[in-house]
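Let's look at chain A:
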Amino acid sequence: MIEALIGFTFAAALLVLLAPDEWAGRLAFAFSLLPFAGSLYLWSGFESAGNALTGGDIGYMTQIEWLEVGGRTVSWFVGVDGISLPLVVLTTFLVPLAIVSAWTPIDSRQSQFYGLMLFMEANLLGVFTALDFFLWFVFWEAVLVPMYFLIGVWGGPRRKYAAIKFFVYTNAASLLMFIGFMSLTFALGGSVSSFALPEITGAIADGGLGTWFGISPDRIAMVAFLAMFAGFAVKVPIVPVHTWLPDAHVEAPTPVSVLLAGVLLKMGTYALLRFNFTMLPDQASALAVPIAAIAVISVIYGAMLALAQKDLKRIVAYSSVSSMGYVILGLVVFTEYGVGGATFQMVAHGLISGLMFMAVGVIYNATHTRMVGDMSGMADRMPVAVGILVAGAFGYMGLPLMAGFAGEFFIFVGSFAAPSLPYAPIFTALAMFGIVIVAGYLLSAMQSTLFGPFELETDYDVGPAPFHDVAPLAVLLVAIIVLGVAPDIFFEMIRDAAVPVVEGVTING
Partner candidate 1 sequence: MGTAPAQLFPEYLVDTFGIDSVLGDVVASLIGAALVANIILAFSGVAGPWAKRKITAAFTDRIAVDRIGPFGLLIIPAAAVQLLAKELIVPEGVDRPTWDIAPILLPASAMLGFSVIPMGQIGPLNIHLADPEVGLALVFAFASIASVSLVMAGYASNNKYSFLGGLRAVAQNLAYEIPLIVTAMSVVIFAGTLQISGVVGAQTETLATVAGFDIPAWFAFVNPFAFVLFLTANMAEIGRNPFDIPEAPTEIVGGYQTEYSSAYFVLFYLGEFVHIFLGGAILSVVFLGGASGPGPESISFIWFVVKVWGFFLFTQWARAAIPRVRIDQLIEIGWKGMLVLSFANLVLTAVIVGVIA
Partner candidate 2 sequence: MTAVASSIPPEWYLLLAAAVFCIGLFGVLTRNDALYFLMSVELMMNAANINFVAFALYYGDLTGQVFALFVIALAAAEVAIGIGIILVLYRNFGVTDVTVPTEMRW
Partner candidate 3 sequence: MVNTLPQVAALLPVFLLAFTGLALLLVDTISPDTRSNTSMAVVGAVGSLAASAASVWLVVSGTGSPDTGGAITLFAEAIKVDTMALFFSAIFASVTALVVVAAHDYFHDHASPAAFYSLTLFAATGMALLAAANSLAVVFVALEMVSLPSYVLVAYLKRNRGSVEAGLKYFLVGALSSAIFLFGISLVYAATGSLLFGGVAEGIGSLDGLAGIAGLGIVMIVGGVAYKTASVPFHFWAPEAYEGAPAPVSAFLSSASKAAGFVVAFRLFTEAFPVGASLAAGIDWVLAFGVLAAVTMTLGNFAAAVQEEVKRMLAYSSIGHAGYVLIGVAALSAGGSANGSVMGAAMAHLLVYGFMNTGAFLFVAMAERWGVGRTFEDYAGLAKRAPVASTAMAVFMFSLAGLPPFAGFFSKYFLFMGAIDNGFLWLAAFGAVNSVVSLYYYSRVVKALFIDDPASSSSLDAIDVRPTGLYAAVVFAAVATVLLLPGFGPVIETAEAAASALF
Partner candidate 4 sequence: MSDWIAIGALAAVGVLIPIGMMSVSALLRPSVPETGKSTTYESGETPTGGTRIRFNIQYYMVALLFVVFDIETVLLFPWAVIYRPAISAGVPMIDLLWPMLVFVGILAIGLVWAWRSGAISWARSPRATSRKTERDLN
């Protein structure tokens, strides 16, 4: 089933690549609906419980041996559990919307653009479903390639710089992570016979780590944890390795920003959850304080940076850094609500940041500027789009009954009384303070751009956005509200999968 999903997306990407530019966008949208339908089908039939890595049920599992080398098999091993399924749904849901939102801004080499979007979608699906390290890593890296082109070819004026910075940062990070993981597998030696993540997780839990090149198992585990954490931190991103993100966002075209913020950042947190926190819970809890500190710094620092920006896209980008900080905090506290909330927040943030970027993009399409000081009174000219933007901003601030509230609420509930994290209340309180800043900067930006008299000198009329620009915004808004009203549609399964992770940790002190 999952193979069909990924395979179809690849095939669609190829077809769109070869299609004529004129109807590549429509074709891509049509094709992209099918994976969404497929993921809904997966969701509807999903009954598994537990975490895929810790011996729980794996939905729609397929395992076929691919190759065997040095006594270890690499296989096509895919499946979903409560953590990955929401992300799969998020991906397939966002991509069609992003494609529609690209119809206006993308006006050259369309077939290549949409082809790459679908290609990226296929690889993202792979990342979230792969349960074999190699397979996962291939998909993980394969996401970078279309992203590089999408930013580099269709981006803004500084697109080359942004694309290369993105590429270098994420690749260096991948290498670091790869080395970390590999040293783990070497230390495991003969106790594993494949690169399947469940098997490796099990082996580590059973104390399978051995001495390797004279290094003790504990130290290897710690080094691996740090290397992988550093690698994923770039992807998330966490302060201080976040600097590629604003550049990439600002330069990327709107639909690409949507996917970048909506899905690509979740790869980092997803991988952190899967690898660092599920496989090496002991190391994670040993390092809980520094990690929580970094998380809180991300929250606060990201928000402060956002406050200082004039570019709407940059504001949203930095606020993403801030939001990701919550996710890390949720993960590191190792409670049912913390981890579950973090996962939920991934989905919620995916939707909300997607909405924000898309709305900013709609305004940009009309005004060709994103600078806060350049415009005001946009609400006059584009009432619908602006209305949705405002709604999205409130979602970002954590307005109740919207998805963002649910995610943050779960995280704070989980983290406030976390047993494994010393000084948990302080961290939580500091993180909560971030919300205030978010509210501050979003409100001030809204105030000056959207309201008041219309002031923008253009030689053309700035009118309401076309339907196909606004429609995705509306759809996203609906989804955000639905998720906010009924978080259980995802949280139920997420919690199923999160509990085994939490149980894996031995609480020290």
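Some notes on this structure:
Rule of thumb we're sticking to: contacts are C-beta pairs under 8 Å (C-beta built on N, C-alpha and C of every residue); 3 or more make two chains touch, one makes a residue touch a chain; residues count from 1.
With respect to how the candidates were assembled, all candidates are chains of the complex that A comes from, given by their letters.
Keep in mind the model is a prediction, meaning the values are calculated, not measured.
Of the numbered candidates 1, 2, 3 or 4, 3 is the chain that chain A touches in this complex.
Every residue of chain A that touches candidate 3 in the complex is listed here, in rising order: 65-70, 74, 109, 112, 123, 137-142, 144-145, 148-149, 152-153, 159-160, 163-164, 167, 171-172, 174-175, 179, 182, 186, 213.
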